[in-house]
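Of the protein chains in this complex, one is absent; all others appear in place.
The chains carry the letters A, B and C, assigned in the order they are written, with residues numbered from 1 in each.
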Amino acid sequence: MPIRTLVWGENVHEQKNKVVADNYPEGMHNQIARLLAKDSNISVKTTTLQAPEHGCTEEALAETDVLVWWGHAAHGEVKDEIVERVAKHVWQGMGLIVLHSGHFSKIFKRLMGSPCALSWREAGERERLWVVNPGHPIAKGLPAYFELEMEEMYGEPFSVPEPLETVFVSWFQGGEVFRSGLTYRRGTGNIFYFRPGHETYPTYHDETVGQVLRNAVTWAHNPNRFASITDAPNVPVDKAIEKIEERGPRLHQHGEAGFR
Amino acid sequence: MPIRTLVWGENVHEQKNKVVADNYPEGMHNQIARLLAKDSNISVKTTTLQAPEHGCTEEALAETDVLVWWGHAAHGEVKDEIVERVAKHVWQGMGLIVLHSGHFSKIFKRLMGSPCALSWREAGERERLWVVNPGHPIAKGLPAYFELEMEEMYGEPFSVPEPLETVFVSWFQGGEVFRSGLTYRRGTGNIFYFRPGHETYPTYHDETVGQVLRNAVTWAHNPNRFASITDAPNVPVDKAIEKIEERGPRLHQHGEAGFR
Amino acid sequence: MPIRTLVWGENVHEQKNKVVADNYPEGMHNQIARLLAKDSNISVKTTTLQAPEHGCTEEALAETDVLVWWGHAAHGEVKDEIVERVAKHVWQGMGLIVLHSGHFSKIFKRLMGSPCALSWREAGERERLWVVNPGHPIAKGLPAYFELEMEEMYGEPFSVPEPLETVFVSWFQGGEVFRSGLTYRRGTGNIFYFRPGHETYPTYHDETVGQVLRNAVTWAHNPNRFASITDAPNVPVDKAIEKIEERGPRLHQHGEAGFR
Partner (left out) sequence: MPIRTLVWGENVHEQKNKVVADNYPEGMHNQIARLLAKDSNISVKTTTLQAPEHGCTEEALAETDVLVWWGHAAHGEVKDEIVERVAKHVWQGMGLIVLHSGHFSKIFKRLMGSPCALSWREAGERERLWVVNPGHPIAKGLPAYFELEMEEMYGEPFSVPEPLETVFVSWFQGGEVFRSGLTYRRGTGNIFYFRPGHETYPTYHDETVGQVLRNAVTWAHNPNRFASITDAPNVPVDKAIEKIEERGPRLHQHGEAGFR
């Protein structure tokens, strides 16, 4: 069964900015979806900020194996309740690919627990992404490096937690570097942050970027869901695996839930 | 200069529950403070949930190198605004030691970005903590293992992110195991989670527990603060380290702040 | 195409010790192979210490996607030259699953760069393996824990490097714990250490152990080989991606190889 992927696009600059609209006449989300659909093991849907519940209903997320998130101008408009819902699905096993300016999305900051800040410059400069971890599944089939002739610069320090693994590091023409491909797990969900994708440049028309995204979706896919990952079950004394006798005082009545 | 440590105690069960009050007649926070004060390189203050702003004013946190957090029954009463303030101070370099039931505190969940759930049993059973990382500073001077004759059981899976390093793993009489000492960094702040400390048992009267706490405070201490860790500065094109020419279209006016 | 797996068995105690021979009349390697072959995506061969070049010829390894290694009494008889060859194949992308007493095999110590020591007791005691990382591919389909009624005890500290991820932690009846499932990457090869498997007990007749092994082979499989991972190529100045002028003195003549 193909990996059920949902591409979430903010869809704001495409409507307001002629450069972005010319670049992505059907919206960034639809162009990202096109890149993913080149892999027959990936089935793709798209949705946007403007859809009811931002397109992230319980039903939609329950049918999503991997969510791909692009946002920038309207991070603040994403409702907190929806962010919590997406986080819960990630914890339960849904994969999440966060793109570019999504470093400041509510969902990424929620899952990282850190500022996720960086320095930046919008000058259409050259970015060169080096594969530092060639054996990682997300680097499958890639050359030693690939270039994006015009990109926004993001500079270190990128205030995210130390990742499970670093896959890409970027060189920028103006003198900066950036850890451009980072993996995490939160609960049972796999998370990949991928740096490129400024909306005024043709990044999502680049074939190597497409391959990274397809690899990332394949890597992030967890075939199982773990609905119980947020539970904190009490194990009754008489159900202990090894027989024990209850001793000493206790706070809780038998069968009572713990404090949260 | 000694490490300025602030012990935060919820101070609820000490007031309501005779067993806890007998165990910790001056409050758990004051007993934890006593353990820390045995190290002359640590200076200790205490505060509680009931203090104005839960004792976590900007002034108090600015003068704190390491915050030690014990809470249980009243996680929900800690104001979100204070949680955000504490998180900001951690990101800027304040150390944080989270104890026992603090796994479900708002501040720990905020910084982990994961459910932080586990299974539990309150039966006064034996816990044995094994040092799995004897070279880690938090294990300094400890024996191969130490025992707490009566403790609450916490069982895996503990839904936290993969740590920087695992320092302790617990064996429980009833058959479970638990990763009992885990290190993290968020922003520039060091975080240590330490499992033992159920309020109905005399855990914070144990000398080895005291040594772990003193080691943890010493390890978590970062002598610098990084107020800029949450900034996302724009680097103007003409200030690029390597000279570049601006190319292509842009979204932002010069000097404009980025989107958040 | 199925994952080409080679099970390497030391095949010493099966020949000398009646208990082991009765337990594994066709040799441990063949019983491990039988567990793997239940997955139609895995094709299995076996070999032993006694085969020419220990069955690890260049040709055999070139046709192996994942090597599974069980050894104990005869670690010292494995030729250093073969160990180096296996290490090279791992670096180039061959997966490696190291079982039980293989913690002291030359190949595991070679790839870890650490003592790989532990404490042990042979008493036929109960081991209970807890899944601490339920979202990891190696834990796919497993229950919260599984038990082996009779196993050898291995105790911490296990002097291996901090792993990429910890998948299992064991509880032992006699009071110890052990990190029983650990992942690593060396070069482009994935490595998994899995603790159970003492030869006098029926561990490789256990169906859950079989599932772990099949999951591990699937996880460790890297479809690509990276023959260049051990190269240290000189990049000539006139081939620099960004044009630079050579400056200052130099040690090396153009085109010369570096020092090793």
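In this text, a residue touches a chain if its C-beta (ideal position, glycine included) is under 8 Å from a C-beta of that chain, and two chains touch if they have at least 3 such contacts.
Keep in mind it's a predicted model, so treat the numbers as computed, not measured.
From the options C:A37, C:A51 or C:I229, the residue with contact to the chain not on display is C:I229. Touch with the chain that is not drawn comes from one residue among C:M112, C:I138, C:V167 or C:L182, which is C:M112. Residue B:R128 is the one among B:H13, B:R128 or B:H198 that touches the chain missing from this view. When the omitted chain is restored, the residue from A:R179, A:H198 or A:R250 that touches it is A:R179. Think of the hidden chain as still there; on chain B it touches residues 93, 128, 133-135, 140-141, 145, 164-165, 185, 187-190, 222-224, 226, 229, 241.
Contact between chain C and the unshown chain involves residues 13, 17, 19-20, 72-76, 87, 91, 101, 104, 110-115, 117-125, 150, 153, 155, 157, 159, 161-162, 164, 173-176, 184-187, 199-201, 229-237, 240-242, 244-252, 258-260. If you put the missing chain back, the residues of chain A touching it would be 128, 130-134, 144, 155-158, 162, 164-166, 169-172, 175-177, 179.
Going forward, only the chains that are shown with their structure count from here on.
The pair of chains sharing the greatest count of C-beta contacts is A-B. The two sequence copies chain B and chain C touch through a face in which the numbers common to both exceed half of the numbers used overall. Chain centres here are Cα means. That of chain A falls 27 Å from that of chain B.
In terms of their C-alpha centroids, the spacing between chain B and chain C amounts to 36 Å.
Shared contact sites, meaning residues of chain B that touch two or more other chains, fall at 155, 157, 162, 164, 175-176.
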